[in-house]
Structure formats: C-alpha cells, structure tokens
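Structure below; questions to follow.
The full complex has more chains than appear here; those shown keep their coordinates.
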Amino acid sequence: MEFTISQIAKLLNGKVEGDGSQNVYRIDKIQEGKPGGISFLSNLKYEPYLYTTESSAVIVSEGFRPSKPVKSALIRVADAYLGFTLLLESVERMSKPQFGGVEDPSYMHESSVMGKDGYRGAFSYIGKNCHLGERVQIHPHVYIGDDVAIGDDCIIHPGAKIMRKSRLGTNCEIHPGAVIGSDGFGFAPQADGRYKNIPQLGNVQIGDHVSIGANTTIDCATIGSTLIGQGVKIDNLVQIAHNVKIGENTVIASQSGISGSAEIGKNCILAGKSSIVGHIKIADNTTVGGNTAIMKGIETSGSTLLGYIGMDIKDFLKSYAVFKKLPELQNKLKDLEKNQ
Amino acid sequence: MEFTISQIAKLLNGKVEGDGSQNVYRIDKIQEGKPGGISFLSNLKYEPYLYTTESSAVIVSEGFRPSKPVKSALIRVADAYLGFTLLLESVERMSKPQFGGVEDPSYMHESSVMGKDGYRGAFSYIGKNCHLGERVQIHPHVYIGDDVAIGDDCIIHPGAKIMRKSRLGTNCEIHPGAVIGSDGFGFAPQADGRYKNIPQLGNVQIGDHVSIGANTTIDCATIGSTLIGQGVKIDNLVQIAHNVKIGENTVIASQSGISGSAEIGKNCILAGKSSIVGHIKIADNTTVGGNTAIMKGIETSGSTLLGYIGMDIKDFLKSYAVFKKLPELQNKLKDLEKNQ
C-alpha cells in the first residue's frame, strides 16, 4: 500500500506544508523516521526529533509552530494524536486479518446458538444454553461456560475464559488469557481457624464497548452481579473482585486491584498498581495515581489522589518533598533542643 | 424454587419475627431488596438499608436490635453471615451444574489413571503416570503434566495448568488459568553480565481443602517442595515463588507476592498487594496489611503490620498522620529557627 502525502492529508482532513507529491508506505515513530515513512508529533517531549527525523511526512496539530527548520513535509490537522489514530485505523482496516467460519476441532453444545458471520477457532469450547450475537469472534482455546450471552461484534481473544452466566454487551474485546466470572474470594472463618467456602452464585455483567486486558481477572458476584459499565477500558493483570461496580468510561491501568463491593464512578482514571479497598464509593471523575491505595470513599467529583494511602496529590507531593529532607529536619530539631 | 420464610428459618436453625408465611424465591443484597427476596445484615455499615429495603425477609444475628421499625420479616440466627452462607450453600446444592463423563476430544496418556465418577472436559490434557482420585473434575483446556497426583473431589477449572510432579490433596479447587509448578525464577550471574539458568528440579505440594485463585502462579521448588498447607486460601493473581512454605489456614489476598524460600506461618492473613521478601519466617497469626512489604522476619505471633516497609500498624498510622502534616512541621521548625 502506497499513498502520496496529499492523499493522506485528505484522508485526515488536514493540510500539507511542503511537498505533498511524495509517496509514503510506512508509519514510523518520529525518533526512528526514515524516508518513505510518516510520523506524528503530539507529546512535545518528542519535539526535538522533529528537526532530525528523516520521515517524509509528520502529522502535527493546527496550533503547533516549529522553532527550527523541518525537512519533512507537515500534515496539519486539528489534533495530531487523533489524526494519527485515524491513520492507524485506516491502515488497520486495510491490513487486519479476517476471521470467519469454524475451525476443527472445536466444541459447541447443541443447545447454544451463534449469530451469522461469526468465527470459532480450533479448540474453542462453548457450553450449554449460550447465546452469541452476530459477527462474534471466538478465537482458539477460548472457554465459554454455560448460560453465557455475548453481544454482536465481540472479539474473544485466544485462551480467554468467560465463566457461567456472564453477560457481555456488544463490541467488547476480551484479550488473551483474561478470566471473566471466576468465583469471588469469599470464606467464612470457623471457630477452629479453618475457613468455610461461601458459594458465589452471582455473575458478571459487562456493557457495550468494553475492553478487558490480557490475564485480567473479574470475579462473579456472591449474589447479583459484578457490573462493568459501558465504555470501560481495563488493562492487563487487573483484579476486579466480587460485587464491584465500575461506572461508564472509567479507565483502569495495569496491575490495579479493586476489592469486593467497591463502587467506582464514571469517567475515573486509575493509574497502574492502584488499589481500592472494599465496600467504598469513588465519585465520578476521580483520578487515582499509580501505586496509590484508596482506603476511604471519595465524595467529591474530580479529585486527584496520590500516596501510599491516597491523599490529595498536591498535599502528598508537598509532604513527600519534606520526607526526603527528614534526616536534615531531625538534625535541626536536635540543634534547637541543644541550644534551648 | 420457592420456600416460605418459616421453612428457611427452620433450615438455618433460626427464629422468625414477623410474618413467616410469605414465599421467597430469590436472594437479594439488602440495598437492592425487592418483595419475594431474602437478604442478610452482618456488616453494620449496611444497617440503614434494613429500614428501607423491600426484601420480604432479612437474616440478622441474635444480638442485633433494630433502632427503627422494619417492614421485612426478620430471621434471627446465631451469626447472620454464617446463616447467609448456609442459605447460599443450600441454593448451590440445588442449582449447581453436575459434571461427569468424558467430552471429546480430550487427551489422557495411557499410563495415567482416574478414579470413578470424574469429569474430563473437551481439550483437557493429562500427561504420563498421573493419578487422579475419585470425583475429580478436569475442566476444558486444563493441562496436567507428567507424574501429577490429585486427591479425591478436586475441581480443576478451565485452563488451569498443573505442571510436572505436582501433588494436590483432596477437595482442592484450582481456579481458571492458575499455574501450579512453573519453573522457579533462578539465574546465576556470570562474570560477563549474562545469567545462567538454574534448573528447578523440585515440585509443588498442596494440602487438602486448598483454593488457588484465577491466574495465580505457584513455582516449583529448586529442590524439595514448595509447600501450601491444608486449608490455605489464595486469591487471584498472586505469586508464590520457589521453595516457599505456607502454613495451614493462611489466607492470601489478590496480587500479593511471596519471594523465594519465605516461610509463612499458620492462620495468617495477607491483604491485597502485600509482599514478603525471600528467606524470612513469618510467625503464626500474623496479619499483613494491603500494599505492605515485609522485609524482616516476624517472630511474635499475632502481630499486625502496615506500611511501605511493614511496621506495627498503630505506629505506622501515627507516623503517617504526622507525614500528612510535614509541610506544616517544617514551617514551624523554620519559625523556631528564626526566633532562636
């Protein structure tokens, strides 16, 4: 596939500065750009590369003004990152593999049904009374338990496991090795120190346009449902415990963990390795920093928290700045005591 | 399934306050209770819902006294949480799917044997010289390596991997995607900066009534055995390194990690994302808080630790309270210095 820079500018609804007649046939990172490639500049940390890159073209945002001469042609669009995303999507549409039909051997119980134009890979397993929508992709080694419903256009990647009674909306993507609907971790302590297993009889319900990362685990509810709202994006190796609720369009980065019965609002951002303790509510639009544990409910929308035990990010950073100087403070205090 | 409130009270060995003749046919969370449902109240955080719930019946503990009028019938039992668990167990017995027989295609080497009344799901794999007890469930996509022994009544959920030479007691449950007996992480540094692989020749031994969470990993020992004691409950995405020993009835929450050759006592509780450094011993009945790293052995039974580097929980919380005020302290110190 080869296009001129002008053709790409047209596709992205942008304008060319420089020679639009050259051909490009590859997308490069700006710091590794070579002739014939197209790059983008959004994060200004990478601006210095703009003046050294050999990319034939670079996508930049409307307002961006270079501070030095640039050899590459520029394609100006409203937002460089979105323009770049649009370009990736076009390339993906042209290049991504098509999946369809049924590979042998695969297993689907006779009581289950699958909509038209779907794919079932070899060694995939579908239990009893399942209902799969149209154009659903069930990749190799996927396990679907009994009584599962999956909406149209979902992609279940290799080795993902969708346990009994789970319900997925449309256009969801479940990445390799993810487990949806495993038993919640519930044990009642006995007088003799042993633990009794508490049956986990609920399920997991997932809205439309949800993405669940590789090897992430989402437990079913004890009773009722663990709820993942529409548009939620969850990264790899995240743990979502039983009876958790996650509001629409919330984003959860890798290795975060949400304890049982916690409720996360809409449009929240949880950075990597963050933790939410059980049975608390987090307001909409909350941002939780990396490695931050939230131990109490957050009531104010729009808070940003950071810290070993999460607190207001500004307060934490101020305290941590003093923490670094604690030995010095201790010495000053000793001096004051001596001179008293 | 529909029962009267009195019938359920009898099942739970409890007493009804209110109208016991109504039918219930569903278990509800108290905050979402609707007519025809039965709820429970154990964590008093949820007490306000008792006065607003529409549940037909609520299970409460003997000693509980409502502070306002309650519309629902009450079922009084010795302990509301255990009573609720008993109810869940009854429902589970009546509703849970039965697994038996052999689904096609599945693979078991001719040298391996399986006790009576077991289940082997499609695409399950059992290697050489394995011995599986009675009523064992091997779900689809399970891998069992050579020379593995599994006791009676174990359930190995979809996609779990039990590597070579592992030994499991009776009544264990291995959740989806868990890996038991992967190679320990052992590499010897060479003079030139490269690392040499140290063969991991031991195995994993697991006692009776152990539960291992989804996508959790337990490494085999370098020599000897990684030991998981009877009644241990391990949550999802936990890492147990080579040659670790975990005492009876210890509970380990999600995303915790135990480094090589650490020994954890009996009846310990490790909260989410806790870490235990290698080659140390943790006394029986130790509680480790969430996100807490234990860097030194714990000798006193019954300790509770918290902190970035674990310390006595009360001391940590006092120090953290001052940490929050550090900028203020710094200012006071500056003032004192000025006024000196």
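All chains are identified by letter, namely A and B, in their written order; residue positions are counted from 1 within each chain.
Everything that follows uses one rule, which is that a residue touches a chain if its C-beta (ideal position, glycine included) is under 8 Å from a C-beta of that chain, and two chains touch if they have at least 3 such contacts.
The structure displayed is predicted, hence computed values, not measured ones.
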Quiz prompt | Assembly copy number, counted for this structure file with 2 shown | solution = 3
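The definition used in the following text is that only the chains that are shown with their structure count from here on.
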Practice problem: Report, in whole Å, the distance between the mean C-alpha point of subunit A and the mean C-alpha point of subunit B. | Solution: 26
Self-check item: Complex contacts: residues of subunit B adjacent to subunit A
Solution: 27-29, 32, 43, 45, 81-82, 85, 88-89, 91-92, 95, 97, 103, 105, 121-123, 139-141, 157-159, 173, 175-177, 209, 211, 213-215, 231, 233, 235-237, 248-249, 251, 253-255, 266-267, 272-273, 290-291, 307-308, 320, 323-327, 329-330, 333, 336-337, 340
Quiz item: In the complex formed with subunit B, which residues of subunit A make contact?
Solution: 105, 107, 123, 125, 141, 143, 145-146, 159, 161, 163-164, 177, 179, 182-183, 185, 187-188, 193-199, 201, 215, 217, 219, 222-224, 237, 239, 241, 243, 255, 257, 259, 273, 275, 277, 279, 291, 293, 308-309, 311, 315, 318-319, 321-323, 325-326, 329, 332-333, 336, 339
